[in-house]
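Starting off with a structure, shown below.
Apart from one protein chain that is not included, each protein chain of the complex appears where it belongs.
Here is chain A:
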């Protein structure tokens, strides 16, 4: 699912909590007397997520720690799956996925920030609107069509590959770096969406104050600009990492399985392409993925709150 967190990440942080607090106060003052609780209206949603999301999650967790004896067909608790998923070829796919996501996140963050800065400092409003709208669209653009667009462009019989004889120079789209180039197509726009509000938040007065106090451009960025932008920069990078890490459709449609990626490995294991007794390895690998993704989100959420402090 590549429809990413494109909306304004700064918005939900402190405003959200403030609104929650004032809502609570109001409820006590005005609604507290005789209003029957309206919570039953939330029950269907909670019940639905408990079934549609909770049961698969529990099944995943249980399955990851269960092995079934191929002869007796009895299941027993074991950490063998998880241990197995962190060894050999399985570990390779996990590491390779993390590497690819890290490369995409870092490159995407740097390139997206420069593009955002170019847009923010531009005097042309039309350019700004165009880039922002295009970013909103492209950041949501992933999956199968993205893969085929690139295959037609730079794949083995792609238009540019043929026109410039790139394959003779050793170019192949179906590699680690090929995937990185493709993933940047939705990562850079996402970074632009994150960074434009942040760069807008750098007040002209700060720059003027710095240069009036005799600071050089370098000093301004070193001591004012970058520190203020750091939460947004890190938050955006984390977001790109998560997007690239979870991507499956693009990789599947493009490279099949020439690049080892944990998402491709899970799909293989899920569709039965594993040794007997290793059926639950897909579940263990999924668990590994969720842990990585959760760690990443654990970094992102506090950062999002911090970035709200300066950029109002």
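Keep this in mind: contacts are C-beta pairs under 8 Å (C-beta built on N, C-alpha and C of every residue); 3 or more make two chains touch, one makes a residue touch a chain; residues count from 1.
Everything below uses one rule, namely that contacts and distances are computed from a predicted model.
A.B. asks: Missing chain's UniProt protein name, "LLM class flavin-dependent oxidoreductase", "Spermidine/putrescine ABC transporter permease", "Spore germination protein KB" or "Heterodisulfide reductase subunit B"?
C.D. replies: Protein name of the absent chain (UniProt record): "Spermidine/putrescine ABC transporter permease".
A.B. asks: Write down which of A:94, A:115, A:255 or A:303 is the residue touching the left-out chain.
C.D. replies: Considering the complete complex, A:115 is the one touching the chain left out.
A.B. asks: Please output the residues of chain A touching the missing chain, sorted low to high.
C.D. replies: Residues in contact with the chain left out: 1-3, 5, 7, 11-12, 16, 19-20, 23-24, 26-27, 30-31, 35-42, 44-46, 48-49, 51-53, 55-57, 59-60, 63, 107, 110-111, 114-115, 117-118, 121-122, 127, 133-134, 136-138, 140-145, 148-154, 157-160, 164, 166, 171, 177, 180-181, 184-185, 188, 207, 211, 217-218, 220-221, 225, 242, 245-246, 248-249, 252-253, 263, 266-267, 270-271, 282-283, 286-287, 289-290, 293-294, 297.
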